[in-house]
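Apart from one protein chain that is not included, each protein chain of the complex appears where it belongs.
Order as written gives the chain letters A, B and C; numbering starts at 1 within each chain.
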Amino acid sequence: MADVITYREAVAEGIAREMRRDPAVVCLGEDIGAAGGVFKTTVGLHKEFGPERVWDTPISEQAIVGAAMGAAMTGMRPIAEIMFSDFLACCWDYLANEIPKVRYMTGGQVTVPLVVRTANGGGLGFGAQHSQATENWAFTVPGLKIAAPATPADVIGMMAAAVRSDDPVVFFEHKGLLATKGVPPPPDHVVELGRAAVVREGADVTLVALASMVPVALTAAERLAEEHIDAEVIDLRCLVPLDTRTVLGSLAKTSRLVTVEENPYQGGWGATLVSVVADEGFGLLDAPVRRVAAACVPLPFADALEEQVIPTVDKVEASVRDLTSY
Amino acid sequence: MADVITYREAVAEGIAREMRRDPAVVCLGEDIGAAGGVFKTTVGLHKEFGPERVWDTPISEQAIVGAAMGAAMTGMRPIAEIMFSDFLACCWDYLANEIPKVRYMTGGQVTVPLVVRTANGGGLGFGAQHSQATENWAFTVPGLKIAAPATPADVIGMMAAAVRSDDPVVFFEHKGLLATKGVPPPPDHVVELGRAAVVREGADVTLVALASMVPVALTAAERLAEEHIDAEVIDLRCLVPLDTRTVLGSLAKTSRLVTVEENPYQGGWGATLVSVVADEGFGLLDAPVRRVAAACVPLPFADALEEQVIPTVDKVEASVRDLTSY
Amino acid sequence: MTNAAQLLALYEQMAMIRRTEKAAHDLFMSGLVKGTTHLASGQEAIAVGASAALRDDDYVFATYRGHHHALARGATPEECLAELMSRATGLCKAKGGSMHLTKASSNMLGSYAIVGAHLPMAVGAAWSARLRGTGQIAVAFFGDGATNIGAFHEALNLAAVWKLPVLFVCENNLYMEYTPIADVTAVANPAADRAPAYGIPGEIVDGNDVVLVQEAVSRLADRARAGDGPSLLEAQTYRHFGHSRADPASYRPAEEVERWLKHDPLDVARGRLAELGVPAEAATEADERAGSLVQQAVEAAKNAPAPDPREALTDVWADGGAAWRT
Partner (left out) sequence: MTNAAQLLALYEQMAMIRRTEKAAHDLFMSGLVKGTTHLASGQEAIAVGASAALRDDDYVFATYRGHHHALARGATPEECLAELMSRATGLCKAKGGSMHLTKASSNMLGSYAIVGAHLPMAVGAAWSARLRGTGQIAVAFFGDGATNIGAFHEALNLAAVWKLPVLFVCENNLYMEYTPIADVTAVANPAADRAPAYGIPGEIVDGNDVVLVQEAVSRLADRARAGDGPSLLEAQTYRHFGHSRADPASYRPAEEVERWLKHDPLDVARGRLAELGVPAEAATEADERAGSLVQQAVEAAKNAPAPDPREALTDVWADGGAAWRT
């Protein structure tokens, strides 16, 4: 194994480790096989595991996820790819009404151990229909676990946990992180779903971020340190289970909260986190709670416009500075 | 016009008023024509306006909403019915990726004046796939106006505003309110979208509710009054535009906020409202903010289970009582 | 060909289904069944004939109009009626209701209430069966209305491309809810006429003749098991009741209703029994056995306990719980 691995390679590696371990793990999706995936996140799988276990499908998002569901109900552990997370809208019935509900509505008779992987997020000039951070869509639906790793090691560890989970997991791979690098984790590395990571300790303010917003928050924290503002940065890693305990624990120390979210402000995941804090952590707060989230507009194409919409290091910095002077 | 009108009749009346006024208004959906709608909310329209303006469609949610979009782009003002709001998931691409984005991504070239009407909400024992309050799904997508009236008069007034709006509106008709009655509003009654209504004035705590939760909040307020807790009740009426001004204005008086939401706690609309308040209204708050929302589970079938999940008067009462003693 | 003893057994099964649904209807009218029901009375021969042609471990997926399939695949009248009556002893612990009857222990993998959603699931189950080499097939039963929804198209294409062992059985009862399928479908036989678009066989069968259904399904199941791929069977039938609940179905011409009532699947089977030389008393005795079984089931369900309210918060996750946060 190389000393460094990209996030992109980590996806294929994470899947391959599970496919080697368990013959019930199978993949399906558009262009994932011979072509190795549009984002090259499934390179090598088709060759190693063959076309029956790595299935190139037509452009049929409903059939892809619906078939994954049927396979999961009958003894397999499918990993379905939806190429861009925006296209989850094309099979939303499965994510909203079928997969998360079938266990409950049958009184526990049916188990759906599947993973829906998808390339998420903006910042690449792909425009309004190929750039959204849609983990908050999934967050409106009880019954889905939601993973969104920020590092190659977490990609592998959380993929292992997702595939082994008997519950359905929606797995968001961030397009903006695909080229980032990290140390490859040891064999059988598993990162339990629902455990946030404190990726920078600090005393003055808690920044809570997810996926591509983690490096944004970290960079902002480094810059703020020069102004003697000591930010703690939490990488949530999952939205469900949501690790509110770690966040509340951090606030006991810092008394100030800023969420950093790529999704639009309206309906964003940070809102739910803030509402937990404004209830159970109200006594801990010394200042207003702030959400740095995307503007409530579709994603524009031009770089110069896109960066007006999505949170940037500058915006996080300004927000924190403002808050710590409250 | 009769002295009382049901919420159900108000839907048909609201549509008929607009169809009489403007020949560009047309309806399409499943069983809306000859049958008068599965919920009898389109009774009389087919007879009065004929099959070309009141179109019975196949079971093709994508085609229904997609065709409405195409018609709206070319000079019509379509009103599309999606029978149960859960089925919005079957045409989610149109709600999430097409309708709200086309104006923006064409640089303002295209206008989409349409209404998507749908029967929303639970409490009727229809089970997990026919009972959801899904206005929070729409709330994750910038570019949709979201209306959810609580009274017959508002149904008519907000329908008028929705049909006349040059922006797309998702119009949630609550199944649990269909049989409720009210005074029919005068001709040309229009309720501007984005104006909340203070439906009960009070000094101690602000309850913010929507649709079927408005009567729940009002009943809770009446009961609390017996304990000398004076609750103000706000009917939001719309999620977009969200009338945060009215809420913050109320909090300036009460200093305490409880949201009453039918959707699950995770990803619910109240979270966004709370996050605005926890930021801009932090200084107004004397107590934690509380959200009475549905449990994070699919909706169960049995009445006895369903009422465990959805907010009830008792739960609202308990929550407010708890908060006012903070 | 079915022999007399076999046919008598099929007749008794149909009689049992007929009486169970009659009981469901009466219980609904007397307020003991809440929510909604969609009775399949008149369509029993499809479930019973198909079931007789399948292996016990084949997978079955049905719709909200699925009582007959649950019962034909081993659910007892008591567990079905208990479910409808919101009892703890219900098939789905009173969490599913009439629309979601499921008997996973006999691979009847559920009843789905979003039109068309289960067709891709059946494709996935068939894929899974092939991957596991079990020789099982999967069958999806659906209505005529489902042939116009996108998931139908995606499922059939995917199954055909991969030559999966799956049978698509359309129960064409001429109506969707209240609208005739002929009014909204571009071809005369909504299912069979579409088979060529997927390069698969499309057959039409008299869905009210249990013997013909059994023969057709046997043949197509053999084909699927032999690796020759999916097929589409359109079973022509008629429902005796309205679409759901108390619908009087007054949108159907009297002459049409009469004609179909004369072609009742129970009568057709009785005629065949007579041809095979079975005395009329044998069928009458079967009716009586079915009647008393159902009578006992009604009593038992009436006396069964209501669900424990705490059940509302179980069965979301495979660990049995519903926790979405730490």
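Definition applied: contacts are C-beta pairs under 8 Å (C-beta built on N, C-alpha and C of every residue); 3 or more make two chains touch, one makes a residue touch a chain.
Computed from a prediction, not measured in an experiment: that's the story for all the values here.
**Student:** If you put the missing chain back into the full complex, which of the shown chains would it touch?
**Tutor:** Within the full complex, the chain left out of view touches A, B, C.
**Student:** Of the residues listed, B:6, B:42, B:60 or B:206, which one is in contact with the missing chain?
**Tutor:** Of these options, the touching residue for the absent chain is B:60.
**Student:** Residues on subunit A that touch the omitted chain in the whole complex?
**Tutor:** Against the left-out chain, subunit A lists 30-31, 33-35, 38, 56-62, 86-87, 89-90, 124-130, 266, 295-298, 300-306, 308-309.
**Student:** Using the touch rule from the top, list residues of subunit B that touch the missing partner.
**Tutor:** 26, 52-53, 55, 57-58, 60-76, 78, 93-94, 97-98, 100, 102-111, 113, 142-143, 165-167, 194, 240-246, 276
**Student:** For review purposes, identify every residue of subunit C that touches the missing chain, sorted by number.
**Tutor:** 148-154, 156-157, 160-161, 183-187, 193-194, 196-200
One rule holds in what follows: only the chains that are shown with their structure count from here on.
**Student:** What is the distance, in whole Å, between the centres of subunit B and subunit C, each centre taken as the mean of its C-alpha atoms?
**Tutor:** Inter-chain centre distance comes to 35 Å.
**Student:** How far is the middle of subunit A from the middle of subunit B, if each middle is the mean of its Cα atoms, in Å?
**Tutor:** For subunit A versus subunit B, the centre distance works out to 30 Å.
**Student:** Touching at least two other chains at once: which residues of subunit B meet that condition?
**Tutor:** 86-87, 89-90, 127-129, 266, 295-298, 300-301
**Student:** For subunit C, what residues touch not just one other chain but two or more?
**Tutor:** 92, 94-96, 100, 112, 114, 150, 316, 322, 324-325
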